[in-house]
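Note that one protein chain is taken out, while the other chains of the complex remain in position.
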Amino acid sequence: MTDPVIIFDLLLAAAVVALAVASLSVRDLFVAIVLFITFGLLSALSWVRLAAPDVALAEAAIGTGVTGALLLKTLRHLRYVSGTLDRAEALSVTPAAPVPAPVIWANAAFCGLVTLGLAVAFLGAPRSGPGFDALVAEAMPASGVDHPVTAVLLNFRAYDTLMEVVVLLAAVIAVWQIERGLSDAPAPVLGAVWEGFARLTLPAIVVVGTYLLWKGAEAPGGAFQGGAVLAAVGLLLLLSRLYVPQPSHRGVARWAFVLGTGAFAGVALLVAGGGRVAFEYPPEHAKTLILLIEGLVTISIAVTLAALFHGREPVALRSDRGRA
Amino acid sequence: MTLDPMILALFAPLFGAVAAFVLPRAAGAVGLVAVLLTCGAVLALARQVLAAGAVTLELGGWAPPMGIALRADGLGVAMLAMTAAVGLLVSVGALDALREARQRQYFWPLWLLLLTGMNGVYLGTDIFNLYVMIEVIALAAVGLTVLSGTREAVRAGLEYMYASILGALLFLMGVGFVYLQLGRLDFAGLIAAEPSAALSAALALMIVGLLLKTALFPLHFWLPAAHANATAPASALLSGLVVKAALYIFLRLTTHVPLPDEILVTLIGALGAGAVLWGGVQALRAERLKLLVAWSTVVQIGLIFIAFARAGQVGLAESWKAAALLILAHGVAKAAMFLAAGRIRDEVGHDIIRDLDRAPIRPTLAQFTFALAAISLIGLPPSLGFIGKWSLMEGAMAAGYWHWVAVTMIGTLLSVAYFSRVLAGFLRFDRVRAPLGEHQGWALADIAPLTLAISAISLGLLAAPILSFIELGYPFGAKP
Partner (left out) sequence: MMFGTMPQLTPDLIYGVAGIAVFAIGLVGALCTQDRLRRVLALKLCSVGAGFLLVVAAWRGPPAAPDPVPHALVITGIVVMVSATAVALALIRRLQTLETEDDT
């Protein structure tokens, strides 16, 4: 109990938990989402305290920023559809049917049981037990990059990361499949002040995103954080109506979605041979290949996240109205 | 460039999905080629495993636990083969069954991503990698669920999505605890681990997540609506293949880290019994054909868990074989049955069970297919379902667990009852008001389900080679 920062940790942890409770219990959904965004940012801060700046960046940019934008957009859509857009009243968008008491008790028992299991497992586990530390340190020189997290993501466990990019691809395909047509809901637009702000900041955001990507090789940052920051550019373009998706853009968009997956998987296959297996980059080219993959994956992530925010395949509305 | 069959089994569907997405007009052709390539890869892999036992590939040249290795053994390859074969036939069926251009355009990339994810699960040896894989499967599967675009399908898809995310997150939490406990995430680490309370808690979390994903009673609430409202090829894939991925991970985990307590094994068996009874009653009450088939999936999942628990904790070393046989049998038969149900619905125009015998059109070939699949699901000889059920009961009897035998018997009677509701309708003609149609309702699209149904029956004759194949490479790392 010597470290005064512990007090800060305690307060921060308490705030995180309190915000989690608040965001689920507050009546107004808009307030709930704002509380959730605050919660996400404070979680990211806690992860900085735990020496995980990469994770904190990813959580702040993707887990909180993009997710928050998605939630707000959906809330707006729901309010528009249910005709409560102009009213400030608390929105209950779902017709709530009463839940039978036995189900509630069963759920409560289930939650209690799981939480008990969690507590037992956490308190019974060794503090700072064994890990991959030594293995990673040993393998770092052959990885082609200087930053351990990037080495793990793009080299040691590149297979996981490829599949993560595939998940993103699956998401955008599913979203396009679910919703189509040009939205008849008025897109959330920025006010004049914000629009000016958007025009001013766009170049700066591009620079920051690219820098994050480039830095990923030796310092915290990388494809996912950079991609998310660049996706913010897409969000601002969509919000400020500087860019409006058109049906004719779909072809290019499809290629942009698959670019990351294709390049990642393609490189993984092409390096195999001469005694090497898939994903085994030749050490002398490792850095180049990793930067190439990261660059292309970043573009894909940025476009995909922006498309997930836009949320529907831009096709001319014709058959859609009648079919529903 | 040398191409390992394991890599091909993963990358052929992946590149297929990419190509099918960017070339929507050629999606069908691209998809079929990708599935055929996958089948070829699985055949090559099966030959390797037959010759040399389990094969391993360390991706990137990094050895586990830091890196990720792929491993193919008898059980894994059997699952891959079932997935590829059923997938190929469902694909052929989908060429005809999906009429709308939009459905065709999205079916192929989603299904190929699904195939990538499932192949990844069957080859995976790293529990975090398995988490990512089940998420690939989940997103693609939800996309397929809502392919028909109806309100019921979207509602069911959303429930499925909630269940899927929650299941995956419980699994991920378990992965976190395994890391906390062991500092590694590969199967070898789990096998070598000392049993402890914390590790058991971690395992329990992962198992609960998997049970939610595989829809074991009472966590099955999302399944009937999701499987009943999807389009026929999607239902066949979801019911025949997708639930098996989580089931397979469950089998692997529980054998690597044996359940610590006899009570837990009994509990899992009891949940299976609950599924058999509850699902059976619901299937008896179902008004629509596809809903009945979906409830029968709940029953069959329960049966697989009874097979797992058939001989208690001491019998686990053998019981997985009975469970695996039932998994394979259900995959083939259920895919056939859903495709046939879809065909019947296409021809008759509805799938209300009560009115099936009033229809002037009799899609006889689809009805025959349905009956064959029902024979395997009920467990009549010589089907693969029969062999699975028989080995379940044999093991239970040998261990003296008569209650499992009794539940299986009751379940069999129930399944005879609810399938008879359908089959009786096929055979009655006295209620047809209009003259029977000239149109027999046969189409090229009947070939795929019929082939599947005939395989479900005839694979029973190959039960002995299948059994010896799934034991190749000591699937669970325990050399005798």
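In order of appearance the chains are A and B, and numbering begins at 1 in each one.
We adopt the following convention: a residue touches a chain if its C-beta (ideal position, glycine included) is under 8 Å from a C-beta of that chain, and two chains touch if they have at least 3 such contacts.
This structure is a prediction, so every number in the text was calculated from the model and none was measured.
When the missing chain is restored to the complex, the residue among A:V258, A:V271, A:L289 or A:L308 that touches it is A:L308.
Seen from subunit A, the chain kept out of the figure touches residues 1, 6, 9-10, 13-14, 16-17, 20-21, 23-24, 29, 32-33, 36, 39-40, 43, 46-47, 49-52, 54-55, 58-59, 62-63, 66-67, 70-71, 73-75, 77-78, 81-82, 92-94, 96-97, 99, 104, 107-108, 110-111, 114-115, 118-119, 122-124, 127-129, 131-133, 136, 148-149, 151-153, 156-157, 160-161, 164, 167-168, 170-172, 174-175, 178-179, 224, 301, 305, 308, 311-312, 324. Contacts to the hidden chain, counted on subunit B, fall at residues 66, 128, 131-132, 135, 138-139, 142-143, 146, 151, 154-155, 157-158, 161-162, 164-166, 168-169, 172-173, 175-177, 179-180.
Everything below uses one rule, namely that only the chains that are shown with their structure count from here on.
Note on chain placement: the centre of subunit A and the centre of subunit B lie 30 Å apart, centres being C-alpha means. Subunit A makes touch with subunit B in their complex at residues 106, 114, 117-118, 120-122, 124-126, 129-132, 135-136, 139, 155-160, 163-164, 166-167, 169-171, 173-174, 176-178, 180, 251, 254-255, 257-258, 261-262, 265, 268-270, 272-273, 276-281, 323-324.
Residue ranges on subunit B touching subunit A, taken from their complex, read 1-4, 7, 11, 14-15, 17-18, 21-22, 57-62, 65-68, 102, 106, 109-110, 113, 116-117, 120, 126, 128-129, 132-133, 135-136, 139-140, 142-143, 146-147, 149, 154, 170, 173, 177, 179-184, 196-198, 201-202, 204-205, 208, 218.
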